[in-house]
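Every protein chain of the complex appears in place save one, which is left out.
And then chain A:
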Amino acid sequence: MSAPSPASAVQSALARDKLGTLSLLHFSLTAATPLTVIAGGVVVMFAVAGQIGIPIGYVIIAASLLLFSVGYTAMARHIANAGAMYAFVARGLGRVPGVAAAWVAATSYCALQVSLYGYLGYVAQSLFASIGLDLPWWAFALVAWLLVGLLGTRAVDINAKVLAVLLTVEVAVVLVFSASNFANAADGVSFGAFSPTALSGEAAGAVLALAVIGFIGFESPTVYGEEARDRKRTVARATIATVLILAFIYIVSSWSIITAAGDDNVVAAATADFDLMFSLAGDQLGSTWETIGRILLLTSVTAAALSFHNTTARYLFALGREQVVFSWLGRTSVRTCAPVAASVTQTVAGGLVIVLWAVLGLDPVVHLFYYLGTASGIGLIALILTCAIAVLVYFARDRREESLWASRIAPVLAILAMGGVLYLSVIHFHTLLGVEKGSLLPKLVPIVFAVLALLGALWALFLKRARPDVYAGIGHGAKAPLVQAAERAAVPVGAAGDR
């Protein structure tokens, strides 16, 4: 888009309506739920990894995602439907890999969202049991599922306001707890957690995979690329700021837990008590703060479920509009314009999983939250890596006036970094799941994603032969009907001549 001309009343009015960096930051940060990541992820990472190198794990992932963000936001300036990573793959590597990536992405986001109902059920069960209300985990999970399902079919704007309030309170509590941990250091403030040797062996892959999940949502500012005040800078600034802010919160809070428990004791303490974060707060600040933390954790997990519900619904909606999957997924609510069919589909998937897990008597934390959550983490890391390769290939064809750093160097470094993270995550996946090396489950997850990608690719090849107009619109999201119409008229978009 050309720069607004001072003489243009329309361009000036449109410019006034554009979103600035802070607005985009608001959207991306409300997709993150730090308390869930720290209370539900960081403490578990100490227990699973058996090491104290969690902060250095976050440093590594933050650096990798920052490198990825450079090329990712540069490419977002040149493509439509920049909110979905599969669109980057479709435009960089081709439509067949694009559909393969879309299937993996939709499944991963869906699985991640559904996994949160397990943790939510567990957290609510523990909280309400303390006040004498003893109900099974799935009863609480179903209540939250209903709430998320209802909010998901409303306008996203309402959800964003709810999420913003929750995020502000969450961050405040995390910072209070962290400050308290540093003020009550067991052996003084230690920098041992930042030593490269603090994260090694088979635990490294597990820690890195879990760390990536905490940042999911960082990619969302590109959704608003066309509404950004300065498409060249605003989206990039918001994306990078999101990664930096989340990294700061995760690094400081995980470091503070080590400081409070002591370098030598934190692993044993986390293994013995998954609620270590709140136990520390209870000891240091009193039981009121501990209760506040637990209540906020419940709202935080609910917010995380809602946030990922919206992300998944947007993915399914875009795919429905492209007619890459069922076209009815592209239907909107008349009154609110929310992607209602996609939202209801995600709700149905979540409900089925909760009921199935309850009927089979499976553990909500281990079998739902950890297994599904970490499996989706593998899918999302593979998606980010594929997207980084797509960015490099896209700019290899034409640099489009982007700098050497954004178009070549940063994407190569991001591929190396994310490739390493994926390799370690896959080969150490048994550690993540807490099962024996060589058992079936850790092998099954990469196989499932590979099969999904293969099926997606085959479906794209079918579309290419049977429905070339639909095939032409792949990766264009909301604008797919325009591309499809041009394809049906056998005329490239914008080349129809005078009308």
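Everything that follows uses one rule, which is that contacts are C-beta pairs under 8 Å (C-beta built on N, C-alpha and C of every residue); 3 or more make two chains touch, one makes a residue touch a chain; residues count from 1.
The rule is simple: contacts and distances are computed from a predicted model.
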Message: So one subunit is absent here. Using its UniProt record, which name fits best from "Fe-S cluster assembly protein SufD", "PqqD family protein", "Carboxyltransferase domain-containing protein" or "Golgi phosphoprotein 3 (GPP34)"?
response: "Golgi phosphoprotein 3 (GPP34)"
- prompt: Where the complex has a chain not shown, which of A:G118, A:P446 or A:G477 is the residue touching it?
  reply: A:G477
- prompt: Thinking of the whole complex, not just what is shown, which of A:C337, A:L352 or A:V366 touches the missing chain?
  reply: A:C337
- prompt: For chain A, which residues lie in contact with the unshown chain of the complex?
  reply: 2, 5, 7-11, 13-14, 17, 83, 155-157, 159-160, 223-224, 226-227, 314, 317-318, 321, 330-339, 477-479, 481-482, 485, 493-499
